[in-house]
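Left out: one protein chain. Kept in place: all the others.
Take a look at chain A:
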Amino acid sequence: MGIQNAIVKFNVGGRIFQTTATTLANAGRDSFFGALFDDNWDLQQPINGREFFIDRNPDCFAVLLDLLRTGDLYIPFNVPERLLYKEAMFYGLIGHVRSAKRGPFDGNRLKLSKSVTGRAPGDGTAIRAGPDGGCCVAHGSMVHVFDWMLEEHPPLNLDYQRVNDIGWLNAESVLISACERLGRGDGGMGLFSSYTGDLRYKFNVVHDNQIKSYTAGALCFSPDYKIFASCKGRSNEYGIGVWDQFTGKQIDFFYETPGWSLGEADKLQWLNGTTCLLVATLFPRKDNCYISLLDFRQKSTVWSWSDIGAPLTVDEKRVRDAIAMEDCNSVCVVNEYEDLGFIDLRVSGGSVRWSSRSRLMKGKMPDEPCYPKLALHNGQLFSSMNDSISVFCGPDWVLTSRLRRSYGGSICDFSIGGDRLFALHSEDNVFDSWETPPTPVI
């Protein structure tokens, strides 16, 4: 591009804009402006001093030009947001708009950006943040998909069976695990297009060379393109199934051993450092909690913990959620009073070291409690309890922030991804989107 510093004149929908090629270069090669300035295309017209005509909305163009100039997005009142997004799509600048809308995720600087009210009749099951800021919400047998503009796409369902877990394979695909329906082959696990809601693939479980129907529970993905799901078969086929993301074929199955639970697990978590899978089955799905670390290469359980035989204390601390923190070599657990506990991952059969901190909660339990959930993001630990989410930081996990909104009732699930935190409330089918505001001007 020999015209880097040349002044470019545009006539956009009748209004004249002048800018430099350098400013437009900020749009990147994969945009309208990038292609326009490529040597392949003849750019005689604007250089001749004549303006370059674009048949688009000048107000939106002004906003987007400022975005290219300053990196900040400022939307005046007279520009509808939806129109701006449309225009950004035309110029190929939608990625710029999205990243300018919010800053890098920080649990201590979150602001509520939007609350979305759904129309599902039942209680929410799960909410999952997508990689590019969208989310999907499971209610009963339906999954509603929202893109990063929080616009709803066609909903998904797997034979209208009750959904147990959902997950984003990538920005275009959502995975659903659902209950089976006896004798019909319904349910199991399916892959859907997040744009159109089409079912693209249905995963099978094979035992003894026979395809079996099954109920899929918790889901998890690994960076080497595998899908893990807890499975309950018709007979004794309980365990963790493994599928290949490209071929969709089942490549492994880890059967649970008697006296231990894998097939009904509430939570799966892939650990990159040790290349093991954390499987947690928790109260009240089972009478006891079972947490284990599976090594699929050797088909062995390399670490396990259970509260079987542990004396029930007066305040009855039952583990309700668990998350492995590889950096600290421990598993963090939480009970229904939002006490955090830690189990050492380096020794098998250790005990929970509770850090009692929120005794005040006792006696203030709402009528319809939701079980607490845990999440870990960039060294920050998040824990949901009733209608708020607590953020813990530092080596000792000090409580640093609490996110709360006045209505919607208890939070039954939350998820972090695409620089956003989504919290699903149990009442009113409301979910909130929290995000970090753009970096300050100075």
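The definition used in the following text is that a residue touches a chain if its C-beta (ideal position, glycine included) is under 8 Å from a C-beta of that chain, and two chains touch if they have at least 3 such contacts; residues count from 1.
In this text, contacts and distances are computed from a predicted model.
Enquirer: Could you tell me which of "RCC1 domain-containing protein 1", "Glycosylphosphatidylinositol anchor attachment 1", "Cullin family profile domain-containing protein" or "SEH1 like nucleoporin" is the UniProt name of the chain missing from the displayed complex?
Expert: Per the UniProt record, the undisplayed chain of the complex is "Cullin family profile domain-containing protein".
Enquirer: So which of A:Phe53, A:Tyr74 or A:Tyr160 would be touching the chain we can't see?
Expert: Of all options in A:Phe53, A:Tyr74 or A:Tyr160, contact with the hidden chain holds for A:Phe53.
Enquirer: May I ask which residue of A:Ile7, A:Met89, A:Ile211 or A:Val398 touches the chain that does not appear here?
Expert: Counting the whole complex, the residue in contact with the absent chain is A:Met89.
Enquirer: Which listed residue, A:Thr196, A:Ser351 or A:Asn378, touches the chain dropped from view?
Expert: Hidden-chain contact among the options goes to A:Thr196.
Enquirer: Considering the whole complex rather than only what is displayed, give the residues of chain A touching the chain that is not shown.
Expert: Residues touching the hidden chain, for chain A, are 30-32, 35-36, 38, 40-42, 52-55, 89-90, 92, 172, 193, 195-196, 200.
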